[in-house]
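The other protein chains are all here in position, but one chain of the complex has been omitted.
Letters A and B name the chains as they come in the text, with residue numbers starting at 1 for each one.
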Amino acid sequence: MSRRVKLALYGALCALCVPFVFPTWWMVTSSVKPISDIFSFPPSLLPGRWDFASYGRVFELQPFAQQYWNSLYIAAVVTVGTMAVAAMAGYAFARIRFPGQNALFVVVLVGLLIPSEVTIVPLFQMFHTAGLTDTHWPLILVPILGAPSVLATFIMRQFFIALPGELEEAARVDGLGRFGTFARVALPLSRPALGAVAIFTFLHSWNLYLEPIVYLSTPANFTLPQALTQFVDAYGGPMWNVQLAAASMTALPVLVVFVLAQRQFIEGLAHTGLKG
Amino acid sequence: MKTKLAALTLSALLTVTACGGGGGDAPAAQGPQPLRMTIWTSNEAHLKLFKEIADDYRKTRPETGEITFDPLPFENYTTTLTTQIAGGNPPDLAWILENSAPDFVGSGALVPLKSKIQNPGELVPAATKLWEKDGELFAYPFSTSPFGVFVNTDLVKAAGQKTPQELIKAGQWDWEHANEINKAVAAKGKHGLTIWDFDYKGWDNLATIWRGWGATAYSEDGTTCRFNSPEMVEAMTFLHTMIFKDKAMPAPGTVADFFAGDAAMVVAQISRAAMLEDGEFGWDLVPLPAGPKGEYAVIGQAGIGVLKKSPNAEAAADFLAFFTDEANSAKLAAYFPPARDSLLTAETMAKTSPLLKPEQLQEVVIDGIETGVVKPSHTGQAELAQTVRASLDALWVADADVKTVLDGVCAKIQPMLGA
Partner (left out) sequence: MTATDIGDRVAGRAAARRRPFWTIPRRDALVGYLLVSPQLAGSVLFVLLPFGLVVWYSLQEWNVLAGTFEFVGGRNYEKLLADPNMGAVLTSTALFSAGLVVLNLALALTLAILLNQKLAGTTFFRTLFFSPVLVSLVAWTIVWQFLLQGEGGVNGLLAVAGVDGPNWLRGEGTALLSVVVVQVIKNVGLNMVLFLAALQGVPRQLYEAAHLDGAGAWTRFRRVTVPLISPTILLTSIITVVGSLQVFAQIAVLTQGGPGMSTTVLVYYLYQQAFQFRHFGYGATLSVLLFLIVAVLTLVQWRMRRKWVFHES
């Protein structure tokens, strides 16, 4: 590649990444600005005076550590649960022949087509009748088994369809049953697709906004996106710097984890994953 | 996990058989019954005070279980509350905003309170009007907060203008003079007038201006759109000139925070004074300027109602009576201006609002509560508000034709008012 092409590529990449980076940069730097500087025009790239007080206020105003834990463990449970459910269903739909298979797949796919706003009221009624409102059960059960996991099942099915059949046949000749073939041969091979599912699922759960607002009412049970909207003063006026500090704290650790783990994630995908 | 799933399946079936809509009657109460009140503040000081009152109450009433105060985000308050009710999980008590008052009062969702609360006779009529139907009171007006104008006197003086206080003494505190001040401050690089929570969306807050012209959003009986009345056109023309010609008010899409020292004035409820506690500038609170139709006052309101659907409605009403009796109203007055006549004296209020001077309390708060008009509200206000908001968007451009836009508002909402 010639130097000129390289320079042009770097230029394009740098220009393109501004809108991707600037908001996060602004969020983090503004969280340590005094409140009157947040609105200054044109915006300053670095705070004139560093003020970390807003970070302390985050923990004073809300049980933020507890809320952090809630979001984290819910997302973890949902991710593991979804991986299991989707791998099993995806494998069966892709690899096993059984009567009614296509009809059942269509039944499952319907979940992909229904936005969560549509079913929230009946779901709320069900969970309320079961006495599970203001608990984390709706935020765990619905994503693992309901509409959000359908996408995961779909991804897994597409992956298993593309998997060469020879390995499985060898395993079956060796006397492994269907389930054994799935658990010992196909599942280990599906790690890259599972990785994609894990990321999708974790982010979906981590970002869930409408559901926690509807189901949860005690601040100690809140999840992070919901907690972010609670940093308001007595009269509903937002406390900008505290809100931005809390938002920064929700974003930065995930960013760090991604930076550390992205090689495995993306390159795993590239090797055998959802490739063409 | 398995039992939870079984419970869910069961409840799913129950939901189907009950058609989900009405929901059955709650089972009979046994043992101490907890109470739940939905609120929109998550302020620690407020919550602490509520808890104290609740604890006092429970000392003498062992049959009452825990009383919880459930803060819902202000932005989505009514929506979330409605969802809880729809889902069959109504709170026992709920704060109700003035804009949804007609819906709650008119629907019969609330328990009548007149016979329950202490000394209802002393409640100021201007404050109870919104919460009454057929002579019965359906929510207690626990917060009746007049709008006033907070002034950044430092900015006003720096712009070489007379302060509003001086104008009041000279009998010149009207919108024309206020506009001159704001124009001068804005010309110096800061912002002029701001209206709390308006942001070119919350148009009901504009009532604090158009009342000065004698304008109203709807006719008294609520059946006719009054947005295209001559008074309204005149008031909105004044506002439009103020924004786009005089630049005395920050244009759409500009954030100007009075409490951060960015603007000369803010029209806001007096409870916002708390935000100036450690303010870094000199400030004053004055009544709304007079309009062409003279002096006037506007109040924002919130009520507490007991939901009929609550299984503990009886106990909830009893708690509400305690929560709002004279002694506790006096305590609540520290944050929420009371509607009780006996508490509406500058002396009592001075004890709880140390930030305000006696004459401010008298002029803005007490006179305001007694003479004020409540912000516009109507049955189906949420849908009306949204429709008006969408039509009014055309007004917030420099070359808008005020009359045409306002005619457009009425064309849209008149069919909705007819019913």
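Keep this in mind: a contact is a pair of C-beta atoms (placed from the backbone, for glycine too) under 8 Å apart; a residue touches a chain by one contact, two chains touch by 3 or more.
Please read all numbers here as calculations on a predicted model, not as lab measurements.
**Q** Who does the absent chain touch among those shown?
**A** A, B
**Q** Of the listed residues A:Met83, A:Leu132 or A:Ala147, which contacts the missing chain in the full complex?
**A** A:Ala147
**Q** For the chain left out of this view, which of B:Gln33, B:Thr68, B:Thr82 or B:Thr224 touches it?
**A** B:Thr82
**Q** Among B:Asp103, B:Asp204, B:Glu231 or B:Asp246, choose the residue that contacts the chain missing from this document, as touch is defined above.
**A** Looking across B:Asp103, B:Asp204, B:Glu231 or B:Asp246, the contact with the absent chain belongs to B:Asp103.
**Q** Which listed residue (A:Leu72, A:Val121 or A:Leu189) would be found touching the missing chain in the intact complex?
**A** A:Val121
**Q** For subunit B, which residues reach the chain that was dropped from this view?
**A** On the subunit B side, contact with the omitted chain comes from 8-9, 12, 15-16, 19-23, 78-79, 82-83, 85-86, 103-104, 107-109, 200-201, 251-255, 308-309, 380, 382-383, 386, 389-391, 393-394, 396.
**Q** Can you name the residues of subunit A that touch the chain not displayed here?
**A** Contact residues on subunit A toward the absent chain are 1, 6, 9-10, 12-13, 16-24, 26-27, 30, 38-39, 41-43, 85-86, 88-89, 91-93, 96-99, 101, 104, 107-119, 121-123, 125-126, 141-142, 144-147, 149-151, 153-155, 158, 161-162, 175-180, 182-183, 192, 196, 199-200, 203, 206-207, 209-210, 224-225, 228-229, 243-244, 247-248, 250-251, 254-255, 258-259, 262-263, 265-266, 269-270, 273-276.
Quick note on the criterion: only the chains that are shown with their structure count from here on.
**Q** Which of the residues in subunit A end up touching subunit B in this complex?
**A** Interface residues on subunit A, with respect to subunit B: 35-36, 39, 61, 120-122, 124-133, 137, 141, 213-214, 217-219, 229-230, 232-237.
**Q** State the interface residues of subunit B toward subunit A in the complex, per the touch definition above.
**A** Touching subunit A from subunit B are residues 4-5, 7-8, 10-12, 14-15, 20, 40-46, 68, 70-76, 80, 83, 86-89, 197, 255-257, 259-262, 269, 271-272, 274-275, 335.
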